[in-house]
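A protein chain is absent from this complex, but the other protein chains hold their places.
All chains are identified by letter, namely A and B, in their written order; residue positions are counted from 1 within each chain.
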Amino acid sequence: MYRSFVGLEIHVQLLTQTKIFCGCRAGFGDEPNTNVCPVCMGYPGVLPTLNGEAIEMAYTVARALNCELTPECSFDRKNYFYPDLPKNYQISQYHAPLGRQGYLDLEFRKKKKRVRIHQIHLEEDAGKMIHAGDMSLLDYNRTGTPLLEIVTEPDLEIGEEAEALLQELRRIVRYLGVCDGNMEEGSLRCDANVSVNLEGAGLGSKVEIKNLNSSRFVRKALNFEIERQEEILERGGTVAQETRLWNENRDQSESMRTKESAHDYRYFPEPDLPHFHADAAFLRNVEERQVELPAERRARFQEEWKLSVPQTEFLCDEKETADCFELVLAEEPELDPEMVVTWLAGDVRKQLNRRGWSLTESPLTPPRLAQLLRLLAEGTIHGKIAKQTLELLFEGGRNSSLDPIEIIEEQGWKQIAHRSELEPFILSVIEQHEGAAEQVRQGESKPVGFLMGQVMKATEGRAEPAAAQALLQELLLGAPPAREPRPESRAGSEATAPRRSPRIPTIQVLSFGGAIAGHRREDGLVEPGDLVSLGELFRQDPDLPEQIVFEEIRLGRFLSEEITPADWSALLTRLASTLEERSVQGIVVAHGTDTLAYTAGLVYWFFADTSVPIVLTAGAVPTDEGERGESVANLRRAVQVAAGAEAGIHVVYGGEDFMPVNLRFERIAPSPEGETGSFRTWNPVGLRRRGAALAPTARSVTREVLTAVLESALRRTFVVRVFPGMPGETLIALMDAGIRYFILEIYDTGTANLRETPFSLRKALVRGRERGVSFFCTSQQEGVVDFSGYVTAHELWRNGAIPMGGLTTESAFTRLVAAQVEAALVGAGGSSDSGAGDRGYQSEEEFRERVLHLMT
Amino acid sequence: MTDTESLEEYLAFIRHQDRETGSFLEIAVRPGAAGAAGATGDPAEHPAGESPEGSPPPPPRLPLPLAVKDNIAVRGYRLTCGSSMLENLVSPYTATAVERLERAGARVVGKTNLDEFGMGSATENTPLGRTVNPWNHDFVAGGSSGGSAAAVAQQLVPVALGSDTGGSIRQPAAFCGVYGLKPTYGTVSRYGLVAYASSLEVIGVLGADIGTVARTYRLMSGVDGMDHSSVDPPPDGGSPDPVRTVGVLRGDLGLTPEVARNYAETEQVLQARGYRIKPVELTTLEYVVPAYYTIATAEASANLARYNGVRYGYRPDYAENPEELVRKARSEAFGREVKLRILLGTYVLRSGFQDQYYTQAQKIRTLIRRELEQIYREVDVILMPVFPTQAFPRADAEGAPAFARLDEFQQKVADRFTCTANLAALPALTVPTGLARGLPLGMQLMGPAFSEERLFAVAEDLAREMPIQFPRSSISWPEWRAAGGGS
Partner (left out) sequence: MDSLELRTTADMAMLDLDDSGLAELEDAVSRVLEYFTTMAAIDVKNVEPTTHALITGNRTRRDQPASLALADDVLEQAADLEDRLISIPNVL
């Protein structure tokens, strides 16, 4: 077994006004050779003068990376000839670099690690040489840009991990405001050292790889190099100590033949620059420049705002987003933090991306966002208006002077919630639809939905739904009976916006096949059927709120085990449109038992941010088998939850309200009452029924498009339960058949056979990695897959397998399906005209990266 | 008469009088030069060509004419450094020292000859000009600031700027019989001085009159934002007390009889003027030259790496690729001595050799500094020879005596009295101390850091007994004008 050692040398261009050793402007994008002077052009007789801001920024980074700060640092000359280096020596730090022995804590794929920083030093950048025909052209604008070099110890092992480190470091320097982190423009660059050796044998020959100008190249180049060295060692060869250059066009590295003499840099102290003493006043400034770093902030956000890992990762990726989030909540402490995240991640991000602005460049200041979300939360406007307001705000340009409230007033977009304003609209609707109104008066519940639709139409969507429905029912049926108000959760989510009037719940019941809706045939077998009307079933039920309005919709006539992608698509699009219409207070999905754990997961990944309770339930026997049957009991409980519980995804079965993820259909010992089976939740700690949706884009497409995308995702996906003696060849055959994403159900917290035998996963993992196949690992037992416990687990990690933590196979699988669907539709620009999925991506790899991002 | 007209006339005087000496590489006044014409300042009070006799009619008041060694940048002038590499380079900027003098009213009148990049002791290591000793044209003017020394001795300018890395101001000053100040390291900005050995060198002044030398130094010294190794002399000049004790070296110093005799004479003159003489011992003296050349060549190897034919300077006729271009440019345009020193410097920095050479030299440098600190607790200044010999014969002078010649290695070893001051960053001043065999003699006064004012005081005292003399071939500007301008 091999062990790989990877160290990075990361070059960070500091965002100073001027170059490090002269007063020329430092910056990107000017006409060639305009930001040059005798000093940076290496004219005879010139001298360097140290930029105070550069040295302060440099110490600031060293401090943030927990380095020992050198009290007296000095500069040295590094001698080598290259046409883009005007003096043919680079002023750098060698004998006394400004920072040493730091570290950066990294968590990558559930593996926590302290990556040690060997040293940090300041130096000058070189110019650029462009090859053109039979000549080379030199631009010295970049020459002398302050460059911070961060050298890590060889503590990293695989490309993906190095990529993660680079990204975290990028976040840190951006948080500190010392670098823009733009790898395309070269503000952040990376070289790497790779050494592979037999486990336990220490470091092998070191190979340096240059030209890793994107985090993707870092990953690819390092994995390429690790594999290259492993292959050499496998064949009994020795790895040559050399420098290689990553060729991004060929996806491979190539040896750079250099003369031995070129490696002797003949460092010696720079006589032109005095030593720099980091005195107390200077160190105070460095201390003042420290900020809460991304990792601390993510942890705090999870703790303080009770946000999920993906939400905090999104918020804390950019300091300005995290700042904005906190400023909005400081402005409006009553707002639901989840709602703020949802808006920042969704509509706000969309607006910014479309215009290529950063948040701070945009007209959307934190107070403005706070105002907009408050108006939404208190019901002055509804979601669609909020989106339109945001659009107008952005259209007003970066210096837009209008606040959201002014835009809303100017446009006449305020929601109509007040009784006196609503009444004329409702009376007019009743008058025009006397027939429907009469049916309601007679006790029919169905026409309420129709009449509400008309009210919305008449008010151009501005009627506040709850208030309007309450008034409608009052006007038709007389004063509402006094009832318990719904338990109020935090203000702000669209669902739980403060209700202004008591309301009669409308529950939508979606009949989604299963025995629950079936009939028992004469021969005793259950066959699919229609859902019996719950209205009928529960007409006189004392356990249910009175006057529930049921909307009953049949989505399929099949048994649970017969679900097809088209069925899922029907359910998902139906849920999407119901939630978009905002016309119901709860949704019940009557399902079968066999696949309930899958559908529950899928619904969660799609609709975790739901504004109303979505309740899945099931029964193993038809409802028409009498009130004593479990199906009826489950349905009754589901209706109660849908009418009164908090928003989120619920799974109601056997008297319990389960979480939607990590549901395991286990036939636990039959109860004395003869209950036939039940569910259990694995790894329940930290599970939630509500959160950020994984696939928001996928909700806005048509049923046909979604069906096509789901089908293609399912064709690429496979679940494998590892078993002793499983031939790796089988998995390779599956790859040949088009499988690109595996859920690997392995043993315990992450073990599997990785020995060099045909009956091991090793070959499949290696080949899979080459072919861009991903392996997501779940466990056959209840436990958290984290790869840190065993040697074979570490090998899995090294080979790129991705631990899914505490997720069950069903939940991981549905997440993987949802992630692919979302990735495909985002790639297609979210347009509904594309069923081809990844058409919008440059490459399959890019698509895969998005899927991976959604999975981790 | 306008300023411009008199300047033109002045340039004509220089051109005429410099025909044989060859002090200048370029004689010109650039209209665009920073020091606006007509500016009056301290130096403007000193009429050009002030002669010790001082009898001729007062010449028109001119801004102080200034000659600048051609390794110091003046905007609009060439900056050849005596090298084919930079033969056609026109400087886009002006050295801080020159700018300060121009602002005070000085006018640059030309650039003086030197050894290529300051590497030499005779101003012979250059293909661009031929400078001779004004006292005897078969002898060298010294180096590397030979052009500046000859120009002052020939009375072409009252002061000239030079640079001193290991004696390059003091040795030609002694050879030509003028004053030559190597200031404390860092007191004069190096910005604009083409680097040879950055940690050792400094811009200094050569002049015919100690008062003018002192005033010029005061005007151009002081900390500079463009040179972070520059320093301000302490406000009290570093040494408020007058000089009482003068240290002298005893024993066999390897001097020629003329120089040895002159050293003793100078000591006697000082004693006669009331100074206490105290023998001192410099145990590190035998190590200064190897330490000096190790450090100087090491720094030079990096400092001269920038000359590669890419951005400016010599470009070979043909090259296929960047590496060939650079190799050809450097191989074709550098002279032999420059290549020799680059090779030495590259070698002493190589990994595996660096500790043995470069680091060892830097440590010896510490020992030298310590020893001098010790000595300056007992004496105020040290009187030392500048060079073991007087000016030696030019390599191409057929008539000169063979015994007086020095080969390139001997020339280096002979730097032992001068490079001490460079290694220890101390000020040292060459004073003219007479003539022997028709050639000038000079001794140097070396003081502790920032003791320039003390050195000037002792030099003024000495000048009373040992006044500066000029070669018969020379003529001052007032005399030239009085005689009708060379006609």
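Just so it is clear, a residue touches a chain if its C-beta (ideal position, glycine included) is under 8 Å from a C-beta of that chain, and two chains touch if they have at least 3 such contacts.
Keep in mind it's a predicted model, so treat the numbers as computed, not measured.
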Absent-chain contact - pick from B:Met85, B:Ala449 or B:Leu462: B:Ala449
Listed residues B:Gly211, B:Gly254 or B:Pro290, member touching the removed chain: B:Pro290
Full-complex contact with the absent chain, from B:Thr112, B:Ser148 or B:Ser301: B:Ser301
For chain B, the residues touching the chain missing from this view: 89-90, 92-93, 184-186, 199, 225, 228-229, 231, 284, 286-287, 289-291, 293-294, 301, 305, 308-313, 315, 318-323, 325-328, 330-331, 334, 336, 339-340, 342-344, 346-348, 350, 356-357, 359-367, 369, 408-409, 412-413, 423-425, 449
Chain not shown, touching residues in chain A: 16-18, 22-25, 31-38, 41, 43, 49-55, 74, 79, 81, 83, 130-132, 134-140, 259, 261-262, 264, 266, 269, 271, 273-277, 279, 282
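Criterion: only the chains that are shown with their structure count from here on.
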Interface residues, chain B side, partner chain A - complex: 71-73, 79, 81, 86, 89, 91-93, 95, 190-195, 198-199, 225-229, 298-299, 301-302, 305-308, 310-312, 322-323, 326, 346, 349-351, 354, 358
Residue ranges of chain A touching chain B (in the complex, touch as defined): 38, 41-50, 77, 79, 81, 83, 86-89, 129, 136, 138, 140, 264, 266, 268, 271-274
